[in-house]
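For this depiction, one protein chain was excluded, whereas all remaining protein chains were kept in their positions.
Chain lettering (A, B and C) follows the sequence in which the chains are written, and residue indices restart at 1 in each chain.
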C-alpha cells in the first residue's frame, strides 16, 4: 500500500475534525501531500468518520487521477490538487463547514485581524474569495474553486505561507499548512478567531484592526527567525 | 407485533434527537411511514427518551386511529398523518424545538439560503408558515398545522421533495424525508443552517441569498441524476 | 433525621442543576417544602455539588430558623421562606445564575412569550422585578427579594401558579413549582426560552408576542382540565 505513513497522518487529521467540533456529519475533508511522489491522500466522498480507516483513504496524482483506492475521493479533490500545484511548500489542506467561519463566508466578508489570537497564526485578514461566476460553476467547479483562491491571493498580494486560510464566499473555509495536522490546526484557529471577531463586531462599529506593530510582534513571536514561543 | 423493522428505525431516529442536541426533555418526536399498510409509527406523548423502546412506540392509521400500542401517541400525530397523506413520497417526519430554528419561527421569518451548507440539502429558502387563526387553533389544531404547511407549499410553489422542511410561525420546525432517519438528518441541517444564517445576518444587512447558479450546482451535486457526491 | 424523602428529592434536584448546564461552581440552590410540618430543606451555602449529600442539606422553618443541620443554609434561604409563605401551593424553589436568563435580568427586561416553547410552560411573559432600593438592600436583603417578587406579581396581576418564574433585575432567575424537581424544570425552560427569545429579537424589531389564542391553546394543551399532552 502506498504512502502508509502519510495515510496515518491524514487519517488522524480527519478524525480530529469531529473531536475539535469542526464538522457535522461528513461535512469536511483533509488531505496530505507527498512532495517526492507528487501524490496526495484524501478522505473518500461522503464516508462517515466512523467508517474511515487509513486503508480506505484515496491516493491521487495532481491531475486528479485515482492512483490507489476502491472508493471515490472527496468531490473537493480537484480543489486540493490545484492548491498543491500552485501554493508552493504546503503539505496538507482542510475544508470544513464550521459555523462561525461559514457565517463570514455567507456574509461575503474577510475575517479581520482584531486580536492577537488571530495574529499568532495568520499574518493579516483572512480573505473572502468572491463567488464563482455561473460559467466557473458549471464546468470544473471544484478546480475553479482552487483557481479562485490562488487568484485572490495573487491579486491582493497575500502570502499563502503566512496567511494559510481563505473563505470561499457563500461556501466556507479552506485552510492549509506544512502537513495535514497543521491544516486542521489552522481550521480550528480560523473558527475561533471568527467567533471572537463576530462577538467583538457586535460590541463596536469602530475599526478595530490590530496596529501593524502588534500584528508583527505576535506573528513573529511564533514564526520565523525571531520566534521565541514554545520549546523548539 | 406490527412493523418491527419500521419500529426499530423510528426508535433509532427518535434516540438520535438528544444525541444531535436537537431536544431538551421530551420536546420532539419522529415518525416513520409504511406505504404498503398505510400505517405510521410514532413516539408516545411526553415519554422520556430513557423510557423509549421500539415496543412502546404507537402505530396509527392515516385517520389517526391507534392500531397498536398501549400509550397515547404524540399530540402532534394528526400533523404527521396529514403530511403523510398530502406530501407524496415521504416516509418519515421530525418535529423539534431546536433553538436556532425556533428563533426564526418566533421572528416569523423564512430561513433564507445564504450558504452552500443550506443548498446542499434544501433547494431554496425554508418557508415560515403563518400562525393559524383562532378558529384553526381551537378545533383540530394539530391537523390544521399539517394543512397550513401543505397550503403554504402549494401557494408559494415550493416542492416538498426538494425543500423538505418548514417552520410553523411562533412554534418551530417540521422536517421530513424518505424515511425517519432522513427526516432527523434534515432537522439537524435546518438547525445548523439557521445558526449560520443568524450569524451572517448579524454581520451584514445586504441581501446575501445565493445566486441561482450556485444553489443549482450545490443541490444537484448531491441530488438527482447529476449527483456525484458520496459513494452511491 | 427529618424529612428523609424530601431530602432525597431536594438532593436530586440540586444535582440536576450542573447536569442541565444551569450553574457554574456553586451559583445555584434548590429547596423543597413540606406543607405538613411547614419546614423546608435547602442546599448549604457555598458547598460544591461534589460535596453535597442528602444528609448535609439544611432544614429550616418559615421564620428562617435552622431546625436540623450542621452547615449554614444558602444565603438565599430567606427568599425561599418568604415565597413559601406567600405563594400558596408551591413545593419547590430554584435560583440560578444561568446566563441567558441573567442577560434579560441585567437588561431589566421581561422575557416576552414569543414561541410555544415558552407558552407550553409559562402562561405569559416572565416578569422582571425592579431592583431593590438601597434601604431594601441594606436590611433583610434576601427576604426583601422575596417580597419584591410577590409584590410585582400582585401589582401586575400575574398568577404565580401559571407563570412560575421571575427575574430579579440585575441579578437573576427564581423559579418554583409543585416540588423541587418541577422548579428545576422551570429553571431550564426559562433558560431555553430566554435563549430563543434573545435570538429572535436579534432578527426583528417587530412585536412578536404570541396572540392570546395561541398562548391559551399551548398552555392548556399541557395544563388543567383540558390538557391532553403526555400519558397521565
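Here, a contact is a pair of C-beta atoms (placed from the backbone, for glycine too) under 8 Å apart; a residue touches a chain by one contact, two chains touch by 3 or more.
If you're wondering where the values come from, they're calculated on a predicted model, not measured in any experiment.
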Among C:15, C:52, C:67 or C:106, which residue is in contact with the omitted chain in the full complex? C:106
In the complete complex, which positions of chain A touch the hidden chain? 114-117, 185, 188, 192, 195-197, 199-200, 202-204, 206, 208, 210-211, 213-214, 217, 221, 228-231
Touch rule applied to chain C and the missing chain gives residues 24-25, 27, 44-47, 71-72, 75, 97, 99-100, 102-109, 131-132, 134, 137-138, 141, 170-172, 198, 201-202
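Keep in mind that, in the parts below, only the chains that are shown with their structure count from here on.
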Distance-wise, how many Å sit between the C-alpha centres of chain B and chain C, to the nearest whole number? 33
Need the CA-centroid distance for the pair chain A / chain C, whole Å please. 46
Could you tell me which residues belong to chain A and also touch two or more other chains? none
